[in-house]
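Every protein chain except one is present and positioned as in the full complex.
As written, the chain order gives the labels A and B, with residue 1 at the start of each chain.
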Amino acid sequence: MISALESQLAIGAILFTLGAIGFLTRRNLILMMLSGEMMLHGVSINLTAFGRYHNNAAGQSFTVFVLTVAACEAGLALAVILTLYQRRKSLDVELWSNLGEADLTREVEPAFPAAPPPHEYPRLTPAGAMPKPQAPTVTAKTTT
Amino acid sequence: MNPLPEQWRMIVPAALGALAVWMLLPRDGKRRWVLGSLCGLVALVGVLSTVRPVIDDWAMDGLFYLFGGGAVLSGVMMITDRNPIYAALWFALVTLSTCGLFLLNAAPFLSAATIVVYAGAIVVTFVFVIMLAQQAGAATYDRRAFQPMLATCAGFLLLGAILYTIDASGRGGEDARPQFLPRVQIAEVTPNPLSQPRILNEETGETDLGSLSSIGRSLFGDYLFAVELAGTVLLIATIGAIALAPRRAQGHL
Partner (left out) sequence: MFDWLQQNVIWMIPAAPLLACLWIVFVGQFARRELAHRPVVLALSVSVLSALYLMFAVVPKTFVEHHGEAHAAHAEEHPAEHAAAEPEEAEHPSEAVSALAAVEPSEEGHAEETHAAAKSVTFLVYNWFDVGDMHIPVLLRADAMSSLMLLMVTSVSLLVAIFASGYMHGDPGYPRFFAAMALFVFSMCMLVLAGNFLLMFVFWEAVGLCSYLLIGFWFHKPSAAAAAKKAFVVNRIGDFGFILGVFLTWTTFGTLDFQQLFEDPTLITGVAHSNPAIFTTICLLLFVGAVGKSAQFPLHVWLPDAMEGPTPVSALIHAATMVTAGVYLVARCAPLFMHAPLALLVVSIIGAITALVAAITALTQYDLKRVLAYSTVSQLGYMFMSLGAAAANPEHLMQHAVTFAMFHMFTHAYFKAVLFLAAGSVMHAMGDIIDMRYFSGLKKALPITHRTFLCGALALAGFPLLSGFWSKDEILSVLFAASRTSSPYALAFSIIWAVSLLVSLMTAFYTFRAYFLTFHGPERFPEAAGHHPHDAPPAMAGPLYLLAFGAIFVGLIAGPTHLYAHYLHQTPGLPTADPHPMNLVMMGLSTVIALAGIGMAYALYGRGATAPAPDAPLSPAAAFSYNGLYLDQLYLALVVRPLRGLAKLSETFDKQVIDRLVDTTAAIPALVGAVIRPFQNGMVQNYAFIMLLGLAACLMWVIQAVAG
């Protein structure tokens, strides 16, 4: 009914849209970047599909460039994210909205619910007995 | 084949998909993930049946469904998962599926390169960063989506528009309107001569499209300047990343 090209284009479009939705809805900086990468995937699929359709290597060459740009973006994004994390100890993107109009009244979101306790992963039982903590014999000044 | 009237067969799956994504996105309280998954599955089936390729080779069809469906499913899972590490792993799956589609598009080299670059480098790095930056327990901001309704509507509005276009152009013949994809004759239009693959076998029409030599000819012939620019961009990005990365005492993030 429809050709291989169109089905590939549809998959690319879906990936692109899902990436966009992810970028819009996730508050985690890293997940936002990953969503962006997913949008690039959708584009790459389109490019290769067109290359196939035209029986031409240009589409694949463009995908190589997309890869290059994606790599650059990932490296820079990580550096930026790390710097931001150093400042606020959080990956929440909403902490970084200082460039907006200062006196704008923003709609107040309800507070985040308390996070569930961290998942208890099963642990191996310690081998042997725990060593008893020894009384410190050396004074603390040995530390440099 | 398709029970829906023509103008609805793209719109209904898109709307169902939007509903699914909206229900699955993280929110306060409990997600209706059963209903969401159901909607999503229906939508996926609807889309895939609509965009069913007309390749006679059933193996190729099967692979397309596998990789295409896998990519879409993994994408949905990635953007809806509360745990960032799982999301990153879902992303790796999206990448793998994409690479499978690359294979179907006669791009084995790209497929390998993408796996190496994404799954091997980018995802791993992201996972490292997530693990280092993750606080104890699930971060609260991962548990609530930002404007889920608006974002979903906008996204699927766009998707619906694209799919409608693809569908309309795909069903049309030579004189169909809208004709977004003109059936150009390859022999007539050869914009990038070096990007043309070499014909290996005159009888079968087999070419070396997707092979290393073909991509190499294209890259270092037609797109030499762009390659140089891309290299420069990489170098600058490296320097920028080094300059941006926070200085810290050893052993601290």
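Just so we're on the same page, contacts are C-beta pairs under 8 Å (C-beta built on N, C-alpha and C of every residue); 3 or more make two chains touch, one makes a residue touch a chain.
As the structure is a computational prediction, the values presented were derived from the model and not from experiment.
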Hidden partner chain, touching residue among B:G46, B:G75, B:G155 or B:G210: B:G155
Interface with the undisplayed chain - residues on chain B: 146-147, 150-151, 154-155, 157-158, 161-162, 164-165, 168, 177-178, 180
Hidden partner chain, residues of chain A it touches: 20, 23-25, 32, 93-94, 96-101, 104, 106
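In this section, only the chains that are shown with their structure count from here on.
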Touching residues on chain A, where the partner in the complex is chain B: 1-11, 13-15, 17-22, 24-28, 30-31, 33-35, 37-38, 41, 44-45, 48-49, 51-52, 54-58, 60-61, 63-65, 67-76, 78-83, 85-86, 89-92, 94, 110, 112-119
Of all residues in chain B, those that touch chain A in their complex: 1, 17, 21, 25, 28, 47, 50-55, 64, 68, 71-72, 75-76, 78-79, 84, 87-88, 91, 94-95, 98, 101-102, 104-107, 109-110, 113-114, 117-118, 121-122, 125-126, 129-130, 133, 135-148, 150-152, 154-156, 158-159, 162-163, 166-167, 169-171, 181, 184, 186, 191-192, 195-197, 207, 209-210, 214-215, 217-219, 222-223, 226, 230, 233-234, 237-238, 240-242, 244-246, 248, 253
